[in-house]
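Okay, here's the structure, questions in a sec.
Here the complex is missing one protein chain, while the rest keep their positions.
Chain lettering (A, B, C and D) follows the sequence in which the chains are written, and residue indices restart at 1 in each chain.
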Amino acid sequence: MPQKYTILTKAALPRFYPVGKYATIEFRENCAGSCKECVKKKCVYDIFKDNYLHMSKMEEPEYLYTCNSCFRCIQECTKGIFSRVVNPEYREIGDEYWTPDVLNRTWYQAHTGSIPVSGSGYRGPFVGKGFDSMWTDMSEIVRPTRDGIHGREYINTCIELSRRPERLAFKKDGSLAIVVKPILEVPLPILFQQPDFGVQSREVLVSMLKAANTIGTKMFMNAADVYEDLIPFGPTIIPLIKKDTFKNYSELIDRVDMVEIEYEPDIEKAIISLKAINKNIIISVGLELRADLDYAGICVDLSKMDIDTIHVYANTNGREFESDNPRFIKDMLRDIHLALIDAATRQQINIIASGGISMAEHVNKIIICGADGVAIDLPLIIAMECRLCGRCKKGLTCPVDLESIDPLYGSNRIINLMGAWRNQILEMLGAMGLREVRRLRGEVGRSMWFEDLERESFAPIFGERKVSIDVG
Amino acid sequence: MNQIKYQLPETRHTPSRFRNTIGKYIVKRNSNCISCGKCSEICPFGVHIKPDHHKSPFRPVEHNCIGFDCKNTDHYCIEHCPEDALTLKENPLLYTMGDYRWPPEMLLGHFAMAETGKAPHVDLEYNLGNSGGGFDMMRFIEPDPGVELTISDEEIDTSIDLNKTGDGRPLKTISIPCYGGGMSYGSTALSVIVGRARAAKRLNSLTCTGEGGYPPQFLPYKEHVITQVATGLFGVREETIQHCPIMEFKYAQGAKPGLGGHLLGEKVTKAVAKMRETVVGSSLFSPFPFHSVYSVEDHKKHVDWMKEINHSVLCSIKVSTPTDVDMVAIGAYYAGAHIIHIDGSYGGTGAAPDIAKKNIAMPIEYAIPKVHRFLVEEGVRDKVCLIASGGIRNALDVAKAIALGADGCVIGTADLVAVECVRCGNCESGRGCARGIATTDPELGCMIDEEYVEQRLVNMYMAWRKQWCDILRTHGLKSIKELRGRSDLLVHLDYLDEEERRKYQPAPRYKMVL
Amino acid sequence: MKTFSHLHENLLQGKFVVTGECGPPRGANKAVIDKKISLLKGYVDAVNVTDNQTAIVRMSSIAASAHLVAAGLEPVMQMVVRDRNRIAIQSDIMGAYSLGIRNILCLSGDHQKFGSQPDAMNVFDIDSVNLVRTVRDMREKGKDMSGFVLDVAPQMFIGAAANPFADPFEYRVIRLAKKIDAGVDFIQTQCIYNIDRFKEWIKRANDEGLTERVYILGGVTPLRSAGMARYMNNKVAGMDVPSDIIKRMDGIGKKNQADEGIKICLETIEVLKELTGVHGVHIMAIEWEEAVAKIVEQAGLK
Amino acid sequence: MITASQKPINEIIELVEPYKKVLILGCGTCVKTCFSGGEDEVAVLASALRLSFKKMVRSIEIEELTIERQCENEFIQEASSGIARNDAVLSLACGAGVQALAKQFLKEVVLPGLNTTFIGIQESPGIFTEECSGCGNCSLAIFGGICPVTRCAKKLLNGPCGGSQKGFCEIDPDTHCAWHLIIERLTTLGQMDNLKTYIPPKNWNTSLSGGPRKLIREDHII
Partner (left out) sequence: MKINNTPKLTLFHCLNSFEETASMFDGCEMKTVKMACSSMTKDVHLLRAFEAGSDAVLVLVCSDKGCRYAEGSIRARKRVDYVKTILDDIGMDGRRLKIFNTSAKDYGSIKNIIQNTILELEIIGPNPALNHFN
């Protein structure tokens, strides 16, 4: 049996206490002191045990980082001296989109390499914005591909980055009548991308490259940041270049498999001269999804050029750039995907989406919306314990000392995260009855959308909806 | 309709298992207190207790406090305290409790109902969640004042029939429009599931084994225990099918549709392993599909097999809610199901990948009308009992689900909340449930006794029944069967004009830290 | 230099002094005291009046001492801290002085456990060193313990006990020094039988220069019988009766044992007389006051 | 429980001054309950000592440890290595705890950081009162559960002295006259007859007056 693709994970303990969700409030003055029943001794999760340890070393106030919220200490304390509060620091990390919950779960996955599992039901709002306004679908009985936890290893998560021929043509003797370019593929629909802020020390970059290298994916990074000592990672690197300056990096371009050039009008000439530097190079064009651009149209134009992949960028929260009322990446991708189908070029070109991909489920959902794969940036640094506190933007020190991270450790964390993500992708593909992630692309039939469900199920009962649906 | 008086099971005060209860308000007594006992004299809710033979009052029983509304009464302890020793605050603990679907007040409300058997006297919003959609946006319309009936709760029929096919098998009737969802021996403490069975007997309803076998402790209540057959077939034996009134085929679970079950090795204790005929400590997977079922025909074979083993058993088919749930339902009916049980995606579970709970399949609110309508169109609606589950949290959710088209509901999470689950979600981490509910840990598993579970559940359902009776009465209905499919009695706030909407209680929508 | 009592005067003059002992009766019978006075008068320089010795209730030492004063015999009033707190102690000292008592011996006192009333609560408010200091402060500073200036402050010649035979031996001299620092004028030692050990002790005291600062009266008790010797060795705390002395007593017929006891006593006195730093003897003829005259005469101390 | 209060910090500073490495050893039983020797107090004292030594430009190494009970060898063992690597142990336990340490560790310097006060209870949060003096001969049954030996300043056994006024003790107008309380309570209980009988002098032999006491349970000695 051929070796199947797996991502080997290995637990990597956090270097710093993760920002926990809860803090206890405890007025010791009312404490019975040496109470035999002390809930601190009896905590099922042994939280207080550790807490005493940092109490005596104490560099920071006593938060119960690992409180699992069972309320027993609060309900069983003989004097009722406990109360609880959401850790104020927890409230402050991340933002609206990269919520503390997202960060926490990412940390968990990077730590353990396992997928987040919990009991009880779903805890969130009925429906949310963006990705939270769609559900993926599964089928009940009659889909033989779905074997639960068994057989999942047969699901293929490969995607291509190289252009696909429109159709094959054969000569009379059966040999190929067209030139088939070499195929460049990555074993999972996730590429890495250098974050546009945060600590960018060599250690951080090497951690990412090392992880990408290990799991066989690639990483977009600024050509200017590719120092000589990163060259060993050559095939893993996709340098980002610009029309005006790419010639400065011709040596680098010659040594990599793939390169990305930023979209500018009249990009075609640059593409031709790129090919002159390295004729086998796979070319991606990076396109910012700006409100003032007809990006769907541009993509159609690009798809007709001699390029392989279009990499569309939304902002970190998955929103359109330069707009007062920015659209969300899932809707933008739908447009692009459909425009390419109309132009009959969708099959030939690959679309990589980036921006706002913060959880594994987003990968599947954006693929359903029409992307081939995604590029992620922030999850990489979050895996390395970044708290998105933004201190580095102000030139302050990093609370988790990212600049000096050991690349072996850093890559371990990223690999764990990717292992967990891939497992979740498989989980969903399995539930949907798909054997290949490529079959998911544009497959809106495997999804349900809030607006559709409301219309189908509720409109016949409640009539016309008066509150407009705001899921963008 | 004849005037039946229903024998209601007795409710009994069943206080919390825990020393400190959680209240919406906090009441503190400081050292100015001179133990005069004034507060305990005036408080009608038992917040302040000072037995005659005690020198000083007990710590305030905060969860009984009605809060600032008390100001307008003549028993507001804060003002009556001669020493200014009392303080009243909203309990900030509530900000750390619950979630969008089960906000803290709904949890506390259910605790109170399970304790007293009555609606809570504290101003808790226990009928509406904070999810901003689905049931939380639906309201029963303002009833026509003329239609209200003046009959007592006992005269209102809240029973539903489970067998409508007329196939000669028993017409199983349960006295409340819900029964207990599957919770397996192994995922949940034995005392909890046996307690549920005892409650089911008292309530004349049902509970379900889940996929964990049939502990002998169920036998005294066997008329009220459904045997579940799921893909792992754990613990399914001929005799368990022979003595059950209803057999449930589980094709999928709403919270993790498309995924199999997974019982962590740690939970597989000796007793669990014996029940499931497996090895101690090894993780147990239920595959997702039945490997013997690849078509509706295969499924029918399954059902026939079961009907053959037990000639009086009814058959329930539990499926989740994909887009084609309506087709699945009709297929199940034609394969011979008496009950079609659709399980929505927001329901509870012992353990599921977070990615599944949130993202796969549709919420039950959409699925009920979809299936109901399809069954009506196919002309078989009155031949089959449609049961909804997965995110049915309270009495009003049940009523709304029925009005949307279900016959009744299956309740899981609310049962656990009645025995003081706080939905912390750690059902399977470490030693299992810290509150002793979903655990087989030898120590934690002994935190609950059956009688407590039984009575708390009876209390909660009796409180729910009062709510159902109120709804039925105000809308001029005598039986909950008449409510089924009466979606005309429902409104959805998002489908109302601004002005119209103001007549109804607004939907709670506040931001929570999750 | 001021002299506080005749005992003091004798010692100042360098006389080898002799003190005796008078145990008050277990009752209010003054005749018992009178009898003892008659036995001792003329033979000793002063007489210790014990204070509820061995915690057996007796006539108070103040009253008994007052009787001695009236009879013209100088008492050394013993005072234990077991039964009195500091308030009672100071007031008793003042009272005693007003009754003409001029010598005081400051003691801790035997624990009541072995006495007649073991149920009693003991006091031990201050210890004997502090008692010495208190008496000294009254005498020298004219103040009571609270610092209050007394119009007439008792001027007493202050004594204390020392036991060279108690363990740990190393500490005994340190303790002596501590008492001297507290202001003690004279020391009466525990009964001496183990003469070697006593010599060692006095040598150390000499080496430390202590004997120049205090008068030491060696304690002697004539043994009445071999049984008494054994009893004292075994049952009386802090007493050291060497085995050769016991043997010596055993070797004598019952009738003559008392004489032998006196003989041993005289031998001891002879040794003491020669030792540097010993300024006299304290003869504790327990309930055998008749022996005192004999000893004093035979030792040539009269 | 046994109550204690922390010695004035300056006294403690003097105690530890001769040593370079000091272990502050807390006790998690009684003295924790009266807020004088638990983890928190150990931490506070350690911090205060470090500060004051820094201020004196003196170096001191302080280690912190709190064990469950200092009066039992089983628990003391936990502190063994900590004690061994320090020059002195500052014990935040009651006197029994300090002595138990001194008994167990032959050569180590053990310093008391607390003043042991009494056997008492927390009457209300933050207020501790003495309730028992361990006289070894309990007669609470006669006195309605209120101990005159401990709570009457004069240890009177046959009724109150003439100094009590309005229910308060003559020595302190904030202290309830124990006898007042006894009489009140016996009246409630209908047991005033208890006080009519003569109560003979107490046997103090069972208290500390009888010398240090020993409790022997033969059945537990093998």
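Quick notes on this one:
Note that in this section a contact is a pair of C-beta atoms (placed from the backbone, for glycine too) under 8 Å apart; a residue touches a chain by one contact, two chains touch by 3 or more.
Model, not experiment: these values are computed from the prediction.
When the full complex is examined, the chain removed from view is found to touch A, B, D.
Within the whole complex, the absent chain has one touching residue among D:51, D:84, D:161 or D:189, and that is D:51.
Across A:25, A:176, A:231 or A:408, the residue that sits in touch with the chain not pictured is A:25. When the whole complex is considered, the residue among A:68, A:87 or A:194 that touches the unshown chain is A:87. Residues of chain D in contact with the chain left out of this view: 8-10, 13, 40, 43-44, 47-48, 50-55, 57, 59-60. Contact between chain A and the absent chain runs through residues 23-29, 55, 58, 60-63, 83, 85-89.
Hidden from this view is one chain, which touches chain B at 26, 28, 30, 87, 89-90, 92.
The working rule: only the chains that are shown with their structure count from here on.
Put simply, the chain farthest from chain D by mean CA position is A. The chain pair with the larger count of C-beta pairs in contact, out of B-D and A-B, is A-B. One finds 36 Å separating the Cα centroids of chain A and chain B.
Centroid to centroid, with C-alpha atoms defining each point, chain C and chain D lie 40 Å apart. Chain centres here are Cα averages; for chain A and chain D they lie 62 Å apart.
Counting partner chains per residue, chain D has residues 125-126 touching two or more of them.
Listed for chain C are no residues, as none touches two or more other chains.
Contacting chain pairs (ordered by label): A-B, A-D, B-D, C-D. Contact residues on chain A toward chain D in their complex (touch as defined above): 28-34, 52, 55-56, 58. Against chain C, the residues of chain D that register as touching in their complex are 201-205, 207, 209-211.
On the side of chain D, the complex with chain A involves touching residues 1, 28-30, 32-35, 38-40, 42-43, 64, 125-126.
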